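For chain A:
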Amino acid sequence: MSGYLGSYATLGILLVVGVVLFGAAFAGNRLLRPHRPDPGKLTTYESGVDPVGGDWAQAEIRYYVFAYLYVLFAVESVFLFPWALVFARPGFGTTTLVEMAVFVAVLLLGLLYAWRKGVLRWT
Partner candidate 1 sequence: MNPVLAADITLPHINYGAIAPILILLGMACVGVLAEAFLPRTLRYPVQVLVSLVAQVAGLATIIGLALSNYAKKPTLTAGDALAVDGPGLFLQGAVLVLGIVATLLIAERSVERGGAFVAQAAVTAGSEADAEQARRQPSQTEIFPLSLFALGGMMLFVSANDLLTMFVALEVFSLPLYLMCALARRRRLLSQEAAVKYFLLGAFSSAFFVYGIAMLYGFAGSVKFHDIAVAAISSGKSDLLMFIGLAMLAIGLLFKAAAVPFHVWTPDVYQGAPTPVTALMASCTKVAAFGGILRIFYVAFLDSRWDWRPVIGVIAVLTMVIGAILAVTQTDIKRLLAYSSIANAGYVLTGVLAMQKDGISSSLFYLVTYGFTVLAAFGLVTLVRDQDGEATHLSRWAGLGRKAPVLAGVFTFLMLSFAGIPLTSGFTGKFAVFSAALGGGQTTLVIFGVLSSVLLAFPYLRVVVLMYLQEPAADAPTVAVPGALTSAALAIGAIVTLLLGVWPSVLLDVANSAAQFVG
Partner candidate 2 sequence: MTLAEQVQYQSATGALSSVWLLIAIPLASAAVLLLLGRKADRWGHILGCASIGASFVLGLWYFFTLRGLGHKAVSLDLFNFIQVGRFKVDWGILYDPLSATFVLLITGVGFLIHVYAVGYMKEDPGRRRFFGYFNLFASAMLLLVLGNSFLMTFIGWEGVGLASYLLISWYQDRPAAATAGKKAFLMNRVGDAAFLVAMFLMFANLGSTDFATVFNGVGALPHGVTLAMALLLLAGACGKSGQFPLQAWLPDAMEGPTPVSALIHAATMVTAGVYLIARSNPIFDATSLGQTIVVAVGAFTLLLGCVIGCAKDDIKRVLAYSTVSQIGYMFLAVGLGGGAYALGILHLLAHGFFKAGLFLGAGSVMHGMKDQTDLRRFGGLWRYMPVTWATVGLGYLAIIGIPPLSGFFSKDPIIDAAFARGGWQGWVFGLAALLGAGLTAFYMTRLFVLTFHGKKRWTDDIEHPHESPGVMKLPMILLAVGSVAAGGLLVYGGFTTWLEPVFGTTEVPGHEPNRAMMIGISLAVVLVGVAIAWLLFRRGTALVEQPARSPIVRAARENLYGDVFNETVFELPGKLLTRAAVFFDGKGIDGIVTGLAAIVGGSSSRLRRLQTGFVRSYALTILGGALVVVAALMAVKLG
């Protein structure tokens, strides 16, 4: 377990074991189960409701806006984590706090703008 690729061996074995387990489970399933298809069984399962229409549905554009707003703010907040590690150290103190406040304020400005432009209303 040493040499050029040594440190990757564990990872490799894990992968192989995973694939084998998965394959074995499905193979066993296939071997053991009965196989008698009819039309009712082949329809798409939608929580017991009869499926209607095509399989391509257009999503409301608003989902995108909301999802996007969420992603932006969530992603920006990653900067809080490294900051959280250091802000309490000696020598950092108030300056760091103020700087982070400015950062959050800029984010809030964005949110404010979105709100004023009516993006956040759902009607």
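As a working rule, a contact is a pair of C-beta atoms (placed from the backbone, for glycine too) under 8 Å apart; a residue touches a chain by one contact, two chains touch by 3 or more; residues count from 1.
Inclusion criterion for the candidates: all candidates are chains of the complex that A comes from, given by their letters.
Fair warning: this is a prediction, and the values are worked out from it, not measured in the lab.
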Interface partner of chain A in the complex, by touch - 1 or 2: 1
Interfacial residue positions of chain A with respect to candidate 1 in the complex: 85-86, 89, 91-92, 95-96, 106, 109-110, 112-113, 116-117
